[in-house]
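Certain chains of the assembly are absent from this excerpt, and the rest are unmoved.
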């Protein structure tokens, strides 16, 4: 089992989710995050002050999935989350030692 | 100017009529040389402030809560900026175009530009200062333009919005106000519109429909638009609209008298009934009554009673409210999805359709028993009034639709109407105004302030969120 963490643009979440669902990803967990990277931040104006922020709104998707699904999932994300501009985000892959479904106590791949 | 304000002088006459029944002790309000009455003036000034409140914060919040978070400021800006813009247009030009000496039944002369010669003296045929009348009417102009903005939120460019607003106020609102209230042909025809069913609601609602068609749908509509971001703001806005509407309708008596109390009552009854109605339809039709539905219903009721508010009884008001609930619900929930236009905040469904219903219902339910100087409607033996109302409705639809189409086409020659798709994704608040509505983040995540030194005052235009830097 692996865990995929992917940082993407918020407005593409829906498309990514739907495409992942189609290849058999049954669950995922999503978090609102702020990303700092190559993409330039923006400037806000409030009366005499300007605020520049380097932290831009992103969405983090976390998916735990069997090893054999990993490459397919990566493909899907690369395809659906790409705009070709700075800030498209990342995919990180991590090892998972165990997964357990709370409802049933099932462990391992059948739990995800 | 005497004789121009047909509608107002009616009410004054009505006052005289009633007063004569009450004996000679109450002659003070009935003198033919009008004087400023403190009570009437207190009410009209109060009503003017109430109508101002309808636009901002009332309508601003009603609309602002319904859009997505990234567009709330741009939506608030529409109403707030119009409060500034149209008010200036009004005192400079608009009032005179609407209520200046009549020019062929079509428009007012520029006699009163910049409110020259308009002061504290009583307005012709009324007991309130001329300037009080100017202000009261000016608030109507402001809100009418502001109502339209609900149709094109979340995508219109600010420059286009400003140009459209000034032209629409000058070319649609001012003439129409003149036609109906300023001594123009519709008023002379006998069309009844106590507080603005045609002038305010049909005109804004129909213009909104046309604007929705010309400007086009929001990206992703209908599948992918975001839900309302802050309904408590919307409910607050709706309640303030209701509150302000007492000024709108009861203030239109232009006096603190029995007619004002009548208008106040039927306004309240129709709003309450329509809110109930909408909620019950939802409950039956979709399983749950919603807060937004109830609030929307009460606004629909307020719209519908507006033209009728000086002419109908309380029971008729309940009937008008029921109609408004049904028609508004149908327009918003059935008609719009079926036709597929993106009138984003339902200006046409609520103001256009229910305004039309109200204008026609005035032709049904008006009764001289309520207001001896109004007219009887079809249900009280005078079907002709319904025809007159229909003429008023058709004229307003045609004027509003044609001019809105034209104005938008002209504006589009000068500047694009919409933001780009990328800007639409980033949100108008940041893209057009460089501001973000809410900063609920932890300190440190919300950006670093720097106060621009003098030299970098002419700062580079702010970048939108989505676009990356080149390369």
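All chains are identified by letter, namely A and B, in their written order; residue positions are counted from 1 within each chain.
Note that a contact is a pair of C-beta atoms (placed from the backbone, for glycine too) under 8 Å apart; a residue touches a chain by one contact, two chains touch by 3 or more.
Note that the coordinates shown come from a computational prediction; the quantities given were computed from them, not determined experimentally.
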Whole-file subunit formula (labels as shown): A x3, B x3
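Everything that follows uses one rule, which is that only the chains that are shown with their structure count from here on.
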Centroid spacing, where centroids are CA-atom means, of subunit A and subunit B in whole angstrom: 45
Interface residues, subunit A side, partner subunit B - complex: 9, 11, 14, 34, 38-46, 48-53, 55-57, 85-87
Of subunit B, residues touching subunit A in the complex: 224, 425, 430, 434-436, 441, 445-452, 459, 462-469
